[in-house]
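The excerpt is restricted to a subset of chains, each kept in its original location.
Chain naming follows the written order as A and B, and within any one chain the residues start at number 1.
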Amino acid sequence: MKAKTSHADGSNWQKKLHDVIYESNTTAGKAFDVTLLVVILASILVVMLDSVKRYHLRYGTLFDVLELTFTILFTIEYILRLICIKRPLLYVRSFLGTIDLLAIIPSYLSIFFIGAQSLLVLRALRLLRIFRIFKLNHYLSEMDYLGSALRASLKKISIFMLVVLSLVIILGSVMYLVENGENGFDSIPDSIYWAIVTITTVGYGDISPVTPMGKFIASVIMIIGYGIIAVPTGIFTAEVAMARRQTKGSEVCPNCGREGHDSNARYCKFCGSKL
Amino acid sequence: MKAKTSHADGSNWQKKLHDVIYESNTTAGKAFDVTLLVVILASILVVMLDSVKRYHLRYGTLFDVLELTFTILFTIEYILRLICIKRPLLYVRSFLGTIDLLAIIPSYLSIFFIGAQSLLVLRALRLLRIFRIFKLNHYLSEMDYLGSALRASLKKISIFMLVVLSLVIILGSVMYLVENGENGFDSIPDSIYWAIVTITTVGYGDISPVTPMGKFIASVIMIIGYGIIAVPTGIFTAEVAMARRQTKGSEVCPNCGREGHDSNARYCKFCGSKL
């Protein structure tokens, strides 16, 4: 993220601004990050409180003023981000750039269009911006074996989920038949929704079987859901344990300089010289 | 699945048809698979939407026409599958062949018999046909250590499930006694149903204890259910980890004959000779 070329061609203030906004190793950069974090959280809080009718009636105008202030601040920040970066278009199209834009647009839309009021809720997406501040890639690099474990298990867990989904569709249809389209099992989609509520062990109770046969099938679904949680857990845990163990080999080969050896290895597995 | 003998004795079109329908390594074969997938999913969607009363009243006739079309398409497909295979009877009796037949029958039954309407829901079983298209054995071979882990842990998890079932029957009977056959605990089967809902941590709340003693026993069941989920998870995870590790180190050192090397190892980690 750090622009490593010297800004001999660019203006100096541009480089300074870039360091403050995009980096956090200077005092000004850290202060900017903390301020941004506070403003984002405050703006989320206003969105939340404004949705509570009681507070909306009493403090509605205050919330509107605050929201306008936040929007202006975010707009200024967005413009600053644009002008101090070398390739603004690359930033606009990036994932973080899109979120930065999405954090402003709903407010402006609601000013010009009355019907866009509901879009205001989308301001909650601003929350995603805090991940920029936490510079999570810093943390992630420290535990990248988790990422590799996730990648390794994702495909298997997807197939597991496909099986669960098929199970849920078929068992949901059977329950629609068994409960005769009554007791909340009004349609197949509703019955599938109930089957998902049941197999994931959430169990709202807004729909629950009434007939003895329905209760029996429900019991089977529950026991399946309770038992097969072991499958994704087992797959992921094994991958984490695998990746975790390979991370441990922090010993460096004195010959080729590569690491990742098992704890009981006596010879480098890459070049064959003694460790 | 691939008929490896040359079709010198059979007709050529039969072999070509076989490749299109049963294989997917030709362009025509892939197109057939994608078409079949779309038709199956569309047919499932029609089954679902038709069960929603609102849509049934408005689009009922359209759904009937679509369903008839799908049934005819599946019938043609079934006949084609029969005539292009060498041993049709083997196919008819196979698991996939049975599902293919079950996907058609309910529709025909509902035309000839009025009472067979409810069987229409069984068309949801068509969903199982998508697993044929995904050719899951391809994926499964890649991770067959999962299968061996499942086989190794199935017996132990079954005994665990038998213990849970006994627990649920006995605790359900005790709750029937404690709650005095009231508050939804109307009979022992109902109480057992409640105990399953509780021990799997689903917790609908359609039945819940009212007496202090009942609440106490319920708490015990909940804590048991919360704690013992560790048992199947532990059994399966250990087996996956075991199988996962053995999958990796299948290469044997030509010098010392020991295995257990990482997949990226080029030298034996025990004696240092080239692998």
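Simple rule for what comes next: a residue touches a chain if its C-beta (ideal position, glycine included) is under 8 Å from a C-beta of that chain, and two chains touch if they have at least 3 such contacts.
Keep in mind that what you see is a predicted model, and the values were worked out from it rather than measured.
Colleague: Give the total number of copies in the whole complex, keeping in mind that only 2 of the identical chains are shown in place.
Modeller: The entire assembly in this structure file is built from 4 identical chains.
What we mean here is this: only the chains that are shown with their structure count from here on.
Colleague: Could you grab the centroid distance between chain A and chain B? Build each centroid from C-alpha atoms only and quote it in angstrom.
Modeller: That pair's centroid distance is 29 Å.
Colleague: Tell me, which parts of chain B touch chain A in their complex?
Modeller: Against chain A, chain B makes touches at 44, 47-48, 51-53, 118, 121-122, 124-125, 127-128, 130-131, 134, 136, 139, 143, 146, 149, 157, 161, 164, 189-190, 193, 196-197, 199-206, 225, 229, 232-233, 235-237, 239-241, 244-245, 248, 261-262, 264-274.
Colleague: Which positions of chain A touch chain B when the two form their complex?
Modeller: So the residues of chain A in touch with chain B come to 155-156, 159, 162, 166, 169-170, 173-174, 176-177, 181, 186-189, 192, 198, 201-205, 208, 212, 215-216, 218-219, 222-223, 225-227, 229-231, 233-235, 237-239, 241-242, 246, 260-262, 264-274.
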